[in-house]
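Here the complex is missing a single protein chain, while all its other protein chains stay put.
And now, chain A:
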Amino acid sequence: MNKTTLILLALSGLLGLSVLWSLSVGAVDISSGQVVSVFLQKLLDVSWMDFSDQQARVLMDIRFPRILFSVAIGGGLGISGAAMQGLFRNPLVEPGLIGVSSGAALMAVLLIVFGSLLPAEIFEQWKNNLQPLVAFVGGLITTLLVYRLSRRNGKTQVTLLILSGVAINAILGASIGLALYFADDQALRSYTFWSMGDLGGASWSKAGLSIPLVCVPALFLVFFYKPLNALALGEAEAWHLGVSVEKVKYVIIGLSALSIGASVAVAGMIGFVGLVVPHILRVTFGPNHQLILPGSMITGALLLNLADLFARTVVAPSEIPIGIVTACIGGPFFLWLLMNVNQKRLV
């Protein structure tokens, strides 16, 4: 077995442990053994340890979907961040750069603030799914716009893409501000929480659509390790090596936008995971995307799972928005990394 497989297996093991741990922690006491036996009972009809019906319900209906969301979204953010840093050959890139988060945010805020203007029956009927849906569409439209703006003579200019991303983000930021200006206190509060990331709404009814939308594009990204490695040499060099650079660009941007768009839509904006996770892996194991891509997915899932555990337990029964946790832990940790790691391994 080679080194890459071993590292990935080890990371997956850690993820498994963290999932098991977070399944057993919460307002209702459920031991790890009971967690395992609930799953054994449900899946294989094998009984091992005793558990109450109430424990099983809490675990399966509340805790498990939430943990599934944290794992899926963390994985999506991690791998999208890694793929975009590789694609743009820039270690500072984070997924929000292509406008997907701010586009989703604008649509979400418009719905929160002006949603009451919609016909009441539509609003009631779609209440739970309308916000993720419009946010998702908003994210994709913005990405498409940024992508179109960066095309010149049939080629996507990376500098232009980054700059138009910055400009579009600024415009959308201002529009969000303007919309919030008209908001009442309730809407303002609702937007604030959404913008800081929130996994509290996770449920099976939302999982059916959003988990595949986050995960499937993310899983496809894993197969792009070879062109991403070649792209580190430069775009022209990669093309000389036989990479269909333009195709790779739009596929990777498209897959990342789908995955991030879906995650922003259901959980709001969760910063820092997409930026920091690829760095941690690159510093520890080197830059080869064969490891970095799946590794970022697993590590992103692991970190977001732990952050969510922290967010929902530290001030129980209340919750801290998860975006605050990721930034509070991620920021200082990233600084520590910058100070302590050999500069040459970083970029």
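To be clear about the criterion, a residue touches a chain if its C-beta (ideal position, glycine included) is under 8 Å from a C-beta of that chain, and two chains touch if they have at least 3 such contacts; residues count from 1.
Throughout what follows, contacts and distances are computed from a predicted model.
Q: The chain dropped from view, which UniProt name applies: "Threonine/serine exporter family protein", "Cohesin domain-containing protein", "Predicted Zn-dependent peptidase" or "Heme ABC transporter ATP-binding protein"?
A: "Heme ABC transporter ATP-binding protein"
Q: Identify the residue among A:G26, A:P91 or A:G200 that touches the chain left out of the display.
A: Of all options in A:G26, A:P91 or A:G200, contact with the hidden chain holds for A:P91.
Q: Which residue from A:I122, A:A232 or A:L335 sits in contact with the chain not drawn here?
A: Checking the options A:I122, A:A232 or A:L335, the one contacting the hidden chain is A:A232.
Q: Residues on chain A that touch the omitted chain in the whole complex?
A: 86, 89-91, 226-227, 229-234, 236-245, 282, 286-288, 344-347
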